[in-house]
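With one protein chain removed, the remaining protein chains of the complex are shown where they sit.
Chain lettering (A, B and C) follows the sequence in which the chains are written, and residue indices restart at 1 in each chain.
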Amino acid sequence: MKKLINQPEHVVREMIEGFIAAYGRDYRMLENVNGVVRKEKKDKVAIVIGGGSGHEPLFIGFVGEGMADGAAMGNVFAAPPPDTVLAVTKAVDAGKGVLYLYGNYAGDVLNFDMAAELAEMEGIETRTVRITDDVASAPSDRIHDRRGIAGDVMVFKIAGAAAEAGLPLEEVERLARKANDNTRSIGIALTPGTLPGADRPTFTLPDDEIEFGMGIHGEPGIRREKLQPADRLVDHMMDLLLADLPFRAGDEVVVLINGLGSTTLMELLIVNRRVAQVLRDKGISVYDTDVGSLCTTQEMGGMSITLMRLDDELKHFYDQPAYTPYYQKRKR
Amino acid sequence: MKKLINQPEHVVREMIEGFIAAYGRDYRMLENVNGVVRKEKKDKVAIVIGGGSGHEPLFIGFVGEGMADGAAMGNVFAAPPPDTVLAVTKAVDAGKGVLYLYGNYAGDVLNFDMAAELAEMEGIETRTVRITDDVASAPSDRIHDRRGIAGDVMVFKIAGAAAEAGLPLEEVERLARKANDNTRSIGIALTPGTLPGADRPTFTLPDDEIEFGMGIHGEPGIRREKLQPADRLVDHMMDLLLADLPFRAGDEVVVLINGLGSTTLMELLIVNRRVAQVLRDKGISVYDTDVGSLCTTQEMGGMSITLMRLDDELKHFYDQPAYTPYYQKRKR
Amino acid sequence: MTSSLNVEQTRDMFLYTGEQMIKSKPYLTELDSAIGDGDHGVGMEVGFANANEKLRNGTFASINDIFKTVGMTMISTMGGASGIIFGTMFAGGIKGMEPLTRLDAGSLAEIMERALAAVKERGKADVGDKTMIDAFEPAVRALKESAARSDDLLEALRRAEEEAARGAENSKGYEAKFGRAKTLGARAIGHPDAGAVSVSIIFRSMREWVERHGA
Partner (left out) sequence: MTSSLNVEQTRDMFLYTGEQMIKSKPYLTELDSAIGDGDHGVGMEVGFANANEKLRNGTFASINDIFKTVGMTMISTMGGASGIIFGTMFAGGIKGMEPLTRLDAGSLAEIMERALAAVKERGKADVGDKTMIDAFEPAVRALKESAARSDDLLEALRRAEEEAARGAENSKGYEAKFGRAKTLGARAIGHPDAGAVSVSIIFRSMREWVERHGA
């Protein structure tokens, strides 16, 4: 397939080098592992995010002020090895402990857990919050089996603000968990993506069908259905999403309309128009909205809708500034 | 083709409604025309940008602090009618004149020029700078025939800062022109995009070929060639780009690596890695870099490289803050 | 068979012409896709659909009003190069003219001659540049000749249609100097200009209406 790469084996390292070539004023990369950290170490709880590559700007793009301190990157769609996570952990630790935030995938759990054991041996305290926002990935009675998708960004935002505010590790962990508990996402895929070097897309879909609930590695969703007008698809997605937490009249939410790769911003904005209408009709108020491709699956076509329910505490941390290469918020 | 839309005829209006649903705290849309303006009118020269839709986040996403005051949007790939431009002009004019900035396409020239005549009749002074950064679109002896592509963003940044600084219309115009004169871009396409409602892509390319110099509406470029490793393609692009201004050892530049739609951020970062290497080898220093999909062609695959040469004056304005939904810079 | 249209008939002729243009959308899309950006069919559809709505719902005191309504609606709703160019084709000729209540070969020739000048003033294109001028200029010449010969309206439109079609055909042989086909250079040769084809459909439609509904 057509990709602008050199060799498939080198994509992650070269991506990181390109990132540092662009943003090296604020970031540095680690030497022998695929990790990126903030140049300036802050005297606070450190946040390490990570997972497989191929979802850019997730994770590399969300390191920075008010977000994460470091990102550990695996190969495309593969969890980073424990050595990588450990090296990032050591690079960002300021003696106040390190919080691991990542999507709940078997490979990530295994590798981050092993890294946590290694970090403990080095005298670094770590905590872990696994992100589980994808309502399509398991029913609500198996909520801890759910995977993490674009909701990652919400959890990074809240935890990042809490850490930046100087809160202790348990508090930052508690807030990250609270953000995750209040966040739900659902995605649909229209067209597949392709891994660098692969000669076939990760799945196939008939020309007039979509996969409802597909995961960000092409994991099958809840059902295949006919492509329909955007408003109808959004309505179906919102039904599922709102019923899950559930979100209720009077709730206040943050919205993220996330593109999976090749879906245009025009389409995402058209989707957001309907999402806003549905929320208004249900009496749910929108505190803030982002529309963009933040958590992708190579050039997969499709999008996900994420809602995070706010209370005063979450809102307080959401209101704090964030400034990373691919996510910015001014203080509100 | 698969798109998340309702009806092709409504995409622009619905996109704008979705934009306002997301960012309506700072922006409002005009009633009968496809225009978006900042809510708060500033006592300064106003900047109106615009052109055909379908290149999002260009133009709608670059209205805001330190950038444009309003955007006039046409249908997909079609210049906005004069009425739209005029309505945006009237909405943003604060009595200090209005600067029109847009890519140099026949349709845009005709419509913005007519709008300027209408504005004059209403007592609003306008100036125009047409952006001509695409070196592939005409040889350097016909530089005024060149089209505008991702370099638009550089011109908006400089002019936006100049206007925000309170400079008079002629000065803002002069600086925009200077930014344009110092900006060069070149793009390549790997795969086509599709217009909403169309049942075929805008062009076809063999599986192993790229179009070198293709325009952002699928205009043919300089040549078709085989897909090659990213580094080689970048080298060819940089040869053309650097020779054109020309950029010389000792120069200082801002870099924009722009994705055309479906090309992943991973690929864009890999491209930037090489661009930075080439510039370093030539003794050209990089003042700042952005890597992202800012000027797209629906879900077209490919990217463009833009360089703006800085002098102290341009650097001063580049250093000023900008904050729009899809372009942010902190004061430097 | 009288040789002129009243205001009502002129309106009906334009309504019919608009419908024919809307029907031509797929064909125009195909032509503009080959060497342009593919939006000409959609653009014309938008412009004529809006114009027809205005024509259907408005009341018109003069022929001039009708031309102006069609042209100004196209200018303000279509966008693109063709919004201005085709809008000016209709609205550009009656600017400053005395109100007319009948349209005959003579008045049509006069309106279209002035319109041609206005389009060329705006667009700076000449015959041979692969634009709608390739069809419009010969059509206007034919109208003027008919007017000079005192042909009736139907005959004038027949001649205009014929010349416009020939002009559109000729446009195949040219390299483009305007719009997005320009960058194609010699690769555009063999393809007609979409706008020139639109001009020939416009004159054909006017002729058809006049032929069927008398004049």
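Everything below uses one rule, namely that contacts are C-beta pairs under 8 Å (C-beta built on N, C-alpha and C of every residue); 3 or more make two chains touch, one makes a residue touch a chain.
Computed from a predicted structure; not experimentally measured.
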Not-displayed chain touches, in the whole complex, chains A
Which listed residue (A:G107, A:P168 or A:P229) would be found touching the missing chain in the intact complex? A:G107
Using the definition of touch stated at the top, determine which of A:G18, A:G35, A:P57 or A:P82 touches the missing chain. A:P82
Touching residues (missing chain, whole complex) on chain A: 9, 52, 74-84, 105-107, 110-111, 114, 137-138, 145, 195, 197-198, 200, 202, 215, 217-221
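Basically, only the chains that are shown with their structure count from here on.
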For chain A paired with chain C, centre-to-centre distance based on mean C-alpha positions, whole Å: 54
Which chain A residues reach two or more other chains? none
Would you pick out the residues of chain C that each touch at least 2 other chains? none
